[in-house]
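Notes follow the structure.
One protein chain is absent from this view; the other protein chains keep their places.
Up next, subunit A:
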Amino acid sequence: MHLPFRHSIARKNLMALTGGFLSFFLLIHLAGNLQLLLPEARAREQFNLYAQLLSGNILIKAISYGLYLSILLHALYALLLALSSRKARGGQAYVYDHRRQASPWYARSMGLLGSILLVFLAVHMKDFWYVYKFTAIPLDEHGQKDLYTVVATAYQEAWYVLLYVVAMIALGFHLLHGVKSALFSLGLYHPRYRLWAKRASTAYAIAMTAGFCLIPIYLYFTQNPA
């Protein structure tokens, strides 16, 4: 197939750049969504204002197209690379295989973790982005679309919160291997900073997972008092 980035290392660079951009987006996304943890009245006003501010901004619009493109390229080239790996492995599998002892499971399961994230992303976009952009939802007292209520209502359901927690754990393991490996793929790696890079990406993965899990869990328990 003659797609651009024919070379395997060039493809890994593309995976690293798109993945890196998406990882950076997560940080901003989490920072904005932490507003949902404010007291209810304050959170409603501030979060709805924030949502309106973002959807009206031309710069944010441009970045969002960059995000969609990154997701598509990241998934497409992951698929191409996985197919080439399968071909490289050859027809005959090992009869007796203990190779799993030599590497962590999540490093070998990036495709599975990524697929979980892709399915999650479709659900996530349909329930919030699509609803906010393309359906008529009630307005809050300041006349802004009340996205806060849409989000809070969704997280009243235990199964929906569980779906988010599972997806965010998948995200955590994907980031745990992905962020460190992105630096590696780009060659931005030096033995002197090896430990630092590993610690920073581990801390990042834990922070993203904890932050994104906290929001649905907090909203579930504040709306379903024991």
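By our rule, contacts are C-beta pairs under 8 Å (C-beta built on N, C-alpha and C of every residue); 3 or more make two chains touch, one makes a residue touch a chain; residues count from 1.
The rule we apply is simple: contacts and distances are computed from a predicted model.
Colleague: The chain that is not shown, which UniProt protein name from "Nucleoside ABC transporter membrane protein", "Succinate dehydrogenase/fumarate reductase iron-sulfur subunit", "Allophanate hydrolase" or "Sarcosine oxidase subunit alpha" does it carry?
Modeller: Missing chain, UniProt protein name: "Succinate dehydrogenase/fumarate reductase iron-sulfur subunit".
Colleague: In the complete assembly, which of A:M110, A:V150, A:M168 or A:M208 touches the absent chain?
Modeller: Of all options in A:M110, A:V150, A:M168 or A:M208, contact with the hidden chain holds for A:M110.
Colleague: Among the options A:N57, A:S85, A:T153 or A:N224, which residue touches the chain absent from this view?
Modeller: Checking each option in A:N57, A:S85, A:T153 or A:N224, the one touching the absent chain turns out to be A:S85.
Colleague: Please pick, from A:R11, A:R44 or A:K145, the residue that touches the omitted chain in the full complex.
Modeller: Candidates A:R11, A:R44 or A:K145; residue touching the omitted chain: A:R11.
Colleague: Footprint of the hidden chain on subunit A, which residues?
Modeller: Residues 7-13, 81, 84-85, 87-99, 101-104, 107-108, 110, 177, 180-181, 183-189, 191, 194 of subunit A touch the chain absent from view.
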